[in-house]
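What you see is the complex with one protein chain gone and the rest in place.
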Amino acid sequence: MKNKLVFLADVRTNFFSYLLALPAILFTLIFGYCTIPYMIIAFQKYNFRKGLLGSEFVGFKNFEFFFKSNDIVQVIVNTIKLNFLFIGFTTLLALVISVLLNELSQNWMRKFFQSSFLFPYFMSWVVISYMLYSLLSYDHGLINNVLEWAGLKPLSFYTESKYWTAILVMMKMWKDFGLNVIIYLAVITGFDTEIYEAARIDGANRWQVCTRITTPLLMTTVSILTIIAIGKIFYGDFGMIYALVGDNGVLYETTDVIDTFMFRTLRTVGNPSQAMAVGLFQAIMGFILVCGTNYIVKKRFREGALF
Amino acid sequence: MSLKRIVSANSLMWLVIAAVSLLCLLPLLLILMISFTDEAEIVRHGYSFFPGKLSLEAYSLLFKSGKQMFNSYGITIFVTVVGTAAATLITGMASFAISNPSVRNRDKLAMYFFIPMVFSGGMVPWYMINRAIGLTDNILALIIPTLLFSPFNLFLVRNYMRELPISLIESAKLDGANDVTIAFKIFFPLSMPILATVALFYSIGYWNDWWNAIMLVSDINLYPVQYFLMKLKSEASMLKNMQSMAGGGAFKPQESLQMATAIITIGPIILLYPFLQRFFVKGLVVGSVKG
Partner (left out) sequence: MKKLLATIICCTLLVAGLAACSSSKDNNAAQNGQETKTPDTSSPKAEEVVTVKYVRPGTPPDDNAKLVQAINDKLAADKTNLQLEIQYIPSDVWMDKSTMMLSTGEEFDLMPVMEDQKGVSAYVAMDGLAPIGKYLDQYGSNIKKVVPEWMWESATMNGDIYTIPAYWTETANNNNNITIRRELLEKWGLKDPRTTDDLLNMAKVFTENWEGDGKPVVIPMFNEPFTWLFQTMDSYPFSVLKDLIYIDQQGNVKNWLETPEFKESAEFFRKLYEQGYVPQDILAKPNGWSWQQMTSGSFIWVDGMQLWGSEASWEERIPGVKLDTIYLNPDKPMFRETAFRNSTAVSSTSKHPEAAVKFLDWLYTSQENYDLVVYGVEGLTWEDKGTGLYTRPDPNFEFNADWMIGNLKFTRYEVGTYQKFIDILGTEKTEGVTNSVALNFVFDSTKVANEYANSMAEVQRSIYPIKLGIVSYEEGYEAALKKLKAAGIDKVIAEYQAQLNAHLGK
């Protein structure tokens, strides 16, 4: 009761702020929270006719195909490992590029390069898979052509899973870094110029400015983006991995993630309840991790916390 | 510090940037070339930056539906402009609310917005809700569902706004302004870079969207460009056997068609970003307040 009163008081004090937030709050309520109750189908026997309210309750049965499967450990490890590497390397590349770009003069060349970084983001993974194939294929791939010309043995990328963690990370980096660069550059624009002036007066060189000023100032943004990404760390990038790896079972050891595994297993005999069961698992795990990470970050680095 | 060292540090940076840029440009160039390559050539000789035989067949197939395509561009542009404006506005307003230090529940609100990023009931309830509130077969169905607000963008703007000095709010309040005035007259102009970024993200979302159209709309006059592009791409993608590809003439454009679709999709957005770059300029109000 007291909390409610405190809450209402806050609304009254900051009426206009709450009003400003109202459209977003409504939107999230309708399109976000109103869909969450449907997750209950994870515990039901799926039946088109009986629907949400009429279907039989089956407890954790829908979770069995996943948790009793042979490959669950590998699949979960791959998901987390790949996502972790994706976040890390994409952030790193985007940071480096934005910091560098910031040091360069604002001419047409810089604008051109900046725009070009966005191109990979717009290519669909399917199109990229064709490109990648023409690069890595054993018979006529570009890389193997170069190797042969140099007198070296060709590499069979598509039959050896060991290369693929690196390949996937590089592809993800290439595709997503542009978007992050835009974000970082926008944030950098908002930095207080006084610090920079003071630094140059003190005789700091380019390197020091980049590492001691720009980068630390960007850490709040990096932190927030990372925490958000951690919320999704149990969700494999299905679109990407299915387009690039497809049905090539030889590569599953290092590339199979929860979402591709689920897709394959449920493709012909599965039902939506089983899919929801796994989805629920992914959501809960992600949420726990976010709360945990947020808590830790909050203690040491208040501005970088999400909530 | 000698001039030589400054020059080489600068050149090195340009070199790195240029190299990365090349990695981003080359694939796009290849896609462009493939889209203009004759399909028989692709079958016989694969991809090349310098194809033996060029052809406009992929593009002519894409633009075959002439009048409908024209109409759909109108729809897409309208939806993108209106949607982006509305979405940026909604996001900006909400971001202000949760970066306003006097709002005690701002962190709880942040969590409120965050949770649906992780938990979601999926397509089915989404569809049911849209049907229930009448967002089917009208233009709003292309604007409102999913795309009108993204909590990710919300956090981006909040992050930016939190860096703005609190003194701005305090002094404005002393002058008798309420939150709405502060938001629109002070924070928004100062947050132009991040708002422009978020506007770019929203417009990309609207431009590329075909999901809303396919799921919620059956009136062909309301279909956006992406629907027509998807239609051509997905025609045979369901079947992995030869039967589906065998129909038609000797060399029906398949890969060149896919690449042409990609080019048409990317084209307009690429033009948007340089245009928006002029917003990436610091707000000038800051200096005056401090002084």
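The chains carry the letters A and B, assigned in the order they are written, with residues numbered from 1 in each.
Just so we're on the same page, contacts are C-beta pairs under 8 Å (C-beta built on N, C-alpha and C of every residue); 3 or more make two chains touch, one makes a residue touch a chain.
What you see is a predicted model, and the numbers here were worked out from it, not measured in a lab.
**Student:** Among the chains included here, which ones are touched by the excluded chain in the whole complex?
**Tutor:** Answer for the hidden chain's contacts among shown chains: A, B.
**Student:** Which residue among A:P37, A:G51 or A:G292 touches the omitted chain?
**Tutor:** Only one listed residue reaches the unshown chain, and that is A:G51.
**Student:** Of the listed residues B:G52, B:G134 or B:P165, which contacts the missing chain in the full complex?
**Tutor:** B:G134
**Student:** Pick out the residues on chain A that sit against the missing chain.
**Tutor:** Residues 16, 19-20, 22-23, 46-51, 64-65, 68-71, 129-130, 133, 137-139, 156, 158-159, 246-250, 252, 256, 261, 264-272 of chain A touch the chain absent from view.
**Student:** Contacts of chain B with the missing chain: which residues?
**Tutor:** 40, 42-44, 123-124, 127-128, 131, 133-138, 140, 144, 178, 180-181, 184, 211, 214-215, 218, 230-231, 233-243, 245-252, 254-255
Criterion: only the chains that are shown with their structure count from here on.
**Student:** Using mean CA coordinates as chain centres, what's the gap between chain A and chain B in Å?
**Tutor:** 16
**Student:** Along chain A, where are the residues that touch chain B in the complex?
**Tutor:** Residues of chain A touching chain B: 6-7, 10, 13-21, 23-25, 27-28, 30-39, 97, 100-101, 103-104, 109-120, 122-124, 126-128, 130-131, 134, 140, 174, 178-179, 182-183, 185-187, 189-191, 193, 205-207, 220-221, 224, 228, 231-232, 272, 276, 279, 283, 286-287, 290, 303, 306-307.
**Student:** Per the contact definition, I'd like the list of chain B residues that touch chain A in the complex.
**Tutor:** 1, 9-10, 13-14, 16-18, 20-21, 23-25, 27-28, 30-31, 46-47, 90-91, 93-94, 96-98, 100, 102-105, 107-122, 124-126, 129, 133, 145-146, 148-149, 151-152, 154-156, 159-160, 162-164, 178-180, 183, 190-191, 193-194, 196-197, 200-201, 204, 208, 255, 258-259, 262, 265-266, 269-270, 273-274, 277, 280-282
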